[in-house]
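With one protein chain held back, the other chains of the complex are shown just where they sit.
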Amino acid sequence: MTTATLSAGTAQASPNFSSHKLTFLGAVRGEAIKFRTLATNWIMLAVTLLIMVGMGAMFAVATNQMHESALAAQEAVVVGAAPVAGPTVDDVYNYARGIGDSGMMFGSMLVASIAVVFIGSEYASRQINTTLTAVPRRTTAFVSKLLVVSLWTFFIGFISAALSYGIAQLILDSAITEAVAINGDVVRNWVAVGIYCMLMSWMGLGFGTLLRNNAGGIVLVVVLMFILTIALNMVAGASELIQDFVPYLPMALGQSFTAVGVADDAAITNLEAGLWLSVWCLVPALLGWARLALTDSK
Amino acid sequence: MLEVRNLTKQYGNKAAVDGISFTVPDGRVTGFLGPNGAGKSTTMRLLLGLEKPTSGTALIDGKNYRSLPSPLTSVGALLDAKAMHPGRSGRAHLRSLAVTHGLPASRADEVIEMTGLGNVASKKVRGFSLGMGQRMGIAAALLGNPQNIILDEPVNGLDPEGVIWVRNLARHLASEGKCVLISSHLMSEMSQTADDLVVIGRGRILANSSMQDFLALANNDRVLVRTDERDNFARRLQERSVVFEAVDTDGLLVQAPTRDIARLGVDAGVLLHEIIPQVATLEEVYMNMTRDEIEYQSGEFAGQPTPQIATGTPWGATAAKEN
Partner (left out) sequence: MTSTTLPTAPARSYKLSFFGTLRSEFLKFRTLATNWVMLLLTIAIMIGMSAAYATALNRFYQRALETQAALEAGGPSPQVRPEYSFTVDQVLDMARSIGGVGMMFGSMLIASIAVVFIGAEYATRQIHSTMTAVPRRSSIYISKLLVLSVWSFLVGVISAVAGYFVAQPVLDPGISEQLSVGTPTVLNWLGVGLYCLLMSWMGLGFGAILRNNAGGIVMVVVLMFISTIVFGLLAETADWVADFQPYLPINLGETMTTVGIPEDADINNLEAGIWLGVWALVPALLGWFRFTFTDAKG
């Protein structure tokens, strides 16, 4: 190993930085540098985009088929046959408007993992000691991290959704694309995907900080998102209470949140779903903050 | 200036640090010594607010670390050589620290040049050796040109040149009026670097004095004498009631002034081919003091005697890093 000579830094006139104060903005910029200088984060960005856009394209194919069945059913009704269960043409149009969220479950899992790892690997590598030495105010450190992952994940979600929509236009039947134009609903869907990804990053950062461990944080996210959903659906038959609760599970809320065509007087509107979902995500984030702020960083 | 007052930190029932008090003044290099597990790193972590004390205070220029308006320019710390994310480049790591205080990006490059990391700073930390990790840690500590510098085992893993550089750096910083606290297990290195010493064992302060006063604790009145006629000379010493003990095959440790010993040799017609006054090294004084305070005692290799007169630890000898 060749090492450069330690220069006589001691001979230099040492600059005086005492007027430079630790600021919240500085802490955020520090976290932003830390985030963007990890190659993994860029790879995950590319993977997330690719998967979400790919799923949008695949779902476009599925939408075409549903469209045909819906048309067939419509004609059958006109002829006077019994109505067939399945999405109506209007439903299909709404699916097409909301096609940007096709890969959301996939993407958001990756996003949550990125958030877990953003803090978990600081504990694993003891970087956290350096971080908290530079920014000893725990709340500043945590909120900076939260802001950086929030922005990042919102944009991943939003851009992926918009791109998925764009790619899907090339695949969707012209009958659908002619009927469906970019309107408020479509853009709201993209924004909702962004917010969903952002909320998932809160959950991830929260659990990562709470457990100070990559594996544990990701498993907790999986438990809350997937396993809880599976488990409660299994026992839903047992009681009305559980059946009523199932739509309020985070994954179901995510779907209601981004879906296009949910009536304003529905049991759970888009907005309500978003609010409940943020409660699910705010709780882990607050727990993580409490652990960081109130306990030693060992 | 660093001030530690009645500082106690308990982990469960065990006190890692037990009511210690000391002050590290500006303009001097203070050595922080103690066996593994004595509480050095815990004290440093408490100073930096990484842990909360069970009782007592650890203050930086009279303030709690967490309430400092400008932590990086008040204290620069190297606690753990590779406390860095392995996937980031050295330069990015330093820049991420610099921007928190609005320091210019060029400052990161300056400390990289100062610590001789220019060739590797754009590589990922993952591939850094222990020595390069130490240099990165020192670079981070120097980033804000802080008034107080805390270095935990800074020379661990450094090459000889790096060791000398750290020594000069510490002396230089002190000469600028800064407060420097260094822990190390390399006694010879410490004896050349530190002005004052704080010795800690099992969470308590064993000594807190200037280097000179500390060395004066040892008895420096012994002289090593070597001669081919040891028995003969020993008898002469006995006749004059001089205290001595035999060492090696041809040596005697004699408690008498060198001149008197030489005179006795001439009078007795015994050729003395070595007459060396024994000045206690920092290591010897330290070993005497901490003998009973060591928590993790080493085993002895069967059949291999302990060296009787310890010489200075050679450069590059590995000092066990505290956990």
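Order of writing sets the labels: A and B. Residues in every chain begin at 1.
Operating definition for what follows: contacts are C-beta pairs under 8 Å (C-beta built on N, C-alpha and C of every residue); 3 or more make two chains touch, one makes a residue touch a chain.
What you see is a predicted model, and the numbers here were worked out from it, not measured in a lab.
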- Message: Touching the hidden chain in the complete assembly: which of A:M234, A:A266, A:V279 or A:A293 does that?
- Response: A:M234
- Message: Using the touch definition from the top, which of B:M1, B:L59, B:V270 or B:M287 touches the missing chain?
- Response: B:M287
- Can you list, in ascending order, the subunit A residues touching the missing chain? 55, 58-59, 61-62, 65-66, 69, 102, 105-106, 109-110, 113, 116-117, 120-121, 124, 214-215, 218-219, 222-223, 226-227, 230-231, 234-239
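Basically, only the chains that are shown with their structure count from here on.
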- Separation of the C-alpha centres, subunit A versus subunit B, in whole Å, is 50
- Where on subunit B does subunit A make contact in their complex? 45, 48-52, 65-66, 68-73, 75, 77, 79-80, 82-89, 92-93, 95-97, 99-103, 107, 110-111, 113-119, 129, 131-132, 135, 140, 142, 144-145, 147, 159, 161-162, 165, 168-169, 172-173, 176
- Hey, which residues of subunit A end up touching subunit B in the complex? 1-7, 9-10, 12, 14-18, 20-23, 26-27, 29-31, 33-34, 37-40, 121-122, 125-130, 132-138, 296-298
